[in-house]
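Structure first, commentary second.
The complex is shown incomplete by one protein chain, all other protein chains being positioned as in the whole.
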Amino acid sequence: MCLAVPGKIMSIDGTDPVFRTGKVSFGGIVKQVNLAYVPEAKIDDYVLVHVGFAISIVDEAEAQEVFEYLRQIGELAELEENSIQ
Amino acid sequence: MASESKNGNAFICPIPIEQYPNVLLAHGGGGKLTHQLIEKMFLPAFGNSILGARHDGALLHLPSQQLAFTTDSYVIRPLFFPGGDIGSLAINGTVNDLAMCGARPLFLSAGFILEEGLPMDTLWRVVQSMKLAAEQAGVQIVTGDTKVVDRGKGDGIFINTAGIGVVEARQAISPANVRPGDAIVLSGDIGRHGIAIMAVREGLEFESTIESDCAALSGIVLDLIGAGIELHCLRDLTRGGLASALIEIAESSCLHFEIEENTIPMLEDVKGACEILGFDPLYVANEGRFISFVPARDVDRTLARMRAHPLGAQSCIIGTAKEGDPGLVTMRSRIGATRVVDMLSGEQLPRIC
Partner (left out) sequence: MKFIDEYRDAQAARQYSDSLRRVTTKPWTIMEVCGGQTHSIVKFGIDELLPPAITLVHGPGCPVCVTSLELVEKAIEIASTPDVIFCSFGDMLRVPGISRDLLSVKATGGDVRIVYSPLDALKIAEENPAREVVFFAVGFETTAPANAMAVYQAAQKDIHNFSLLVSHVLVPPAMEAILSSPENRVQGFLAAGHVCAVMGFWEYEPIAAKYHVPIVVTGFEPVDILQGIYMCIRQLEGGRAEVENQYSRSVSKAGNLPAQKLIGEIFRVVPRKWRGVGEIPQSGLGLQEKYSRFDAEARFGLVHFTADEPAECISGLVLQGIKKPYECTAFVVRCTPEHPMGATMVSSEGACAAYYHYRKKS
């Protein structure tokens, strides 16, 4: 549940998939995070961290979708207004 | 101990460590060992003629005007943390309480309750830190006491202080004097102390360069007084953070305070720490920040003076006092909606949910 925070992978330790950890930075503070569940994660990736585990890699392209969607509904609203007029 | 106090390095503990590496019950007994502790550790460190009189109490010459008087106790764990220790905290905390009364802090007392077995070296480091903090704040430690309790009955060191200062503010500084329309000015970014402590708490450690903001605020406050600014109220932020200070004053003054989330400065890494621990920064402890309530006409001058001081470089207006629901503090969130800022019950605990 709930409290998972995105952070940037600064370094990765170990090759064993289960015990692989990385140093993840959250605005400058750094925590050791277990990377077992994000085997494709690499340095500079942003990962979502919950209780010391990375549970997903943040997709930077999808991250923009929220604003793209907003732009589209804005355009749609304008079109609708114009067609009413 | 986890980290060095600020003045760490080049000193030698004057108590012969080979003979007495740890504090013994006898050091609090009033006999030879107590005498040794006073003569060899406390007197040279806090050295002043008043203390040097070696009497039961301090005889002080004070101008005949209003005095400010405060007391406080320090029980912090860990004893040493990034940016400070229990010693510097004790001095600065007491100095700040006096400063918040609009007073020039002058004299402090220091009562030590030591746990049997405390490494003498640890005590020495704390005493050195107090010496440095006192010098920086321009105060003298003029009287004190030492007791030792059985092993297991204390937490290493407890320090009790009392402080006396001479009031220099021209009008009374108190929540009762806050007026509707007063600007609420914050002296700098919030949350450093609480997060610095968290970073070294067992089970929650993280790497950070965050240091406690522990500092004496008397200098910056006396600057404001010297500039003739009409200070209605002052409050230093401690445990309970910015929120608690605001709520306490709102309740005492029976006014409504409205603040803007966007105006409150915070370091990026303090923010990061609050995010991962699930802390609300409004409630995180500070030790070197204060809020002041000044009339709107004095705000520009107040900001200019504060920003000219090293401890006030990030000073900013965070809100206003208003007529309305007495004791209510509200905050406009960064998305433009309003929430009530309420008193927290108990300490904030790190959360997962």
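Residue numbering begins at 1 within each chain, and the chains themselves are lettered A and B in the order written.
The criterion applied here is as follows: contacts are C-beta pairs under 8 Å (C-beta built on N, C-alpha and C of every residue); 3 or more make two chains touch, one makes a residue touch a chain.
Since the model is a prediction, treat every value here as computed from it, not as a measurement.
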In the intact complex, which of the presented chains make contact with the chain not displayed? A, B
Given B:E39, B:E135 or B:E268, the correct residue touching the omitted chain is B:E268
Touch list for chain A against the chain that is not drawn: 1-6, 8, 18-19, 26-27, 34, 36-39, 46, 48, 50-53, 55-56, 58-60, 62-63, 65-67, 69-70, 73-74, 77
Residue positions on chain B contacting the omitted chain are 202-204, 268, 271-272, 275-278, 280, 325, 328, 333-340, 342, 344-346, 349-353
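Convention: only the chains that are shown with their structure count from here on.
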Distance between the CA centroids of chain A and chain B (whole Å) is 38
Residue numbers on chain A that touch chain B, as the complex places them: 1-3, 5, 7, 23, 25-31, 49-51
Complex contacts: residues of chain B adjacent to chain A: 195, 199, 206-210, 267-269, 271-273, 275-276, 278, 351-353
